[in-house]
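As you look at this complex, bear in mind that one protein chain is not there, while each of the others sits in place.
Up next, subunit A:
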Amino acid sequence: MPLNFEELAQASGEWLKGSGPESDIVISSRIRLARNLAEFPFIARATPADRIEIEKILHARIAASNDSKKFPGELLYVDVSELPEVDRAFLVERQLISRELSESDGARAVAIDKREQYSVMINEEDHLRIQVMHSGLDLETAWAQIDMLDDLIEEQVTYAYNEKLGYLTACPTNVGTGIRVSVMLHLPALVITRQIDKVFRSLQKINLAVRGLYGEGSQAMGDFYQISNQVTLGLSEQELVKKVSDVVPVLIDYERQAREFLVRESQETLHDRVSRAYGILRNAQTISSEETLHLLSSVRMGVNLGLIGDVAIPTVNKLFVHTQPAHLQKLAGMELDSSDRNIERASYLRRHLGGDGANTTHN
């Protein structure tokens, strides 16, 4: 069944629900497994014909387990190589495919379930990248699900594996378990109180990696940070899940303390910051994607601290993603250049935050 982008654009994926444990600070929990078919070269040495064959084999196998109802949820199968650029960018913004899959060449695809909890990428850096994503802090469930999914696919193919090194991957950084366990955290108060660098340094000491919202660079967008395991060899999947799980409550605690400190020591400044952010988002006539992320971050914290009462967290979560360039264009149903997007973004924000330019001082 082809993916209906218009339907998907209107919907809100699993990780935007804003539910699940600790979801005021933990946006989402995600686990990814890297797998390769034993009888093909890795992607770097695969010929275009190899890639086509790999895609065909994996597509057929995934479709078969989906048809046999073994696969949880109904899958949408998308041929990424045939998608226009804006649709590929849309899937990246939605975190359903990686930038690498979007931007590479040759046969490649993704299978997505309708709730946007599972995604299986074919011919990314590895032949298979299986991903499970949950709202809030819920790594144990995510692991149980991805483990089962991995078994289901493995029933029908032979993975590249050896006894000593485990699952063999294109990059030695993933070899062994091939697992990447990550949580996305919203840490605005640690950024405002300038404690975030200290937190990063301590995470790096225990071999955890930290990245910004959409991956590249160290500068996080909108105070969102993704924490993940760096090591994949020598520890079991459960141990790695635990390693990431164990550090999250500590970070949540730091962030809560920083928020309490701000409320206690500079209530007016904080309230002013949040209200100004809200005011701009409800009234701007043109606004960039960077400024939007930055302001939405303050609003999100304001809602969680009870400083703003008339917006719900799922709405704010949704706005983070729906104001990204590709989403805006899908929602508007047309291509927009950068300055038109800024106008459309401002109008979208006004519509969804109940601001019209008129009732701005109204709480």
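Please note the rule applied: a contact is a pair of C-beta atoms (placed from the backbone, for glycine too) under 8 Å apart; a residue touches a chain by one contact, two chains touch by 3 or more; residues count from 1.
The working rule: contacts and distances are computed from a predicted model.
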Hidden subunit of the complex - UniProt protein name among "UvrB/uvrC motif protein", "Transketolase subunit B", "Carbohydrate ABC transporter membrane protein 2 (CUT1 family)" or "Acyl-CoA dehydratase activase": "UvrB/uvrC motif protein"
Residue, one of A:176, A:222 or A:302, that touches the chain absent here: A:176
Option touching the unshown chain, where A:211, A:271 or A:294 are the choices: A:211
Residue of A:6, A:67 or A:103 in touch with the missing chain, whole complex considered: A:103
Absent-chain contact - pick from A:136, A:166 or A:188: A:166
Per the touch definition above, residue among A:140, A:154 or A:340 touching the missing chain: A:154
Chain not shown, touching residues in subunit A: 36, 38-45, 47, 49, 98-100, 103, 125, 147, 150-151, 154-155, 158-168, 170-173, 175-177, 179-180, 207, 209, 211, 215-216, 228, 230-237
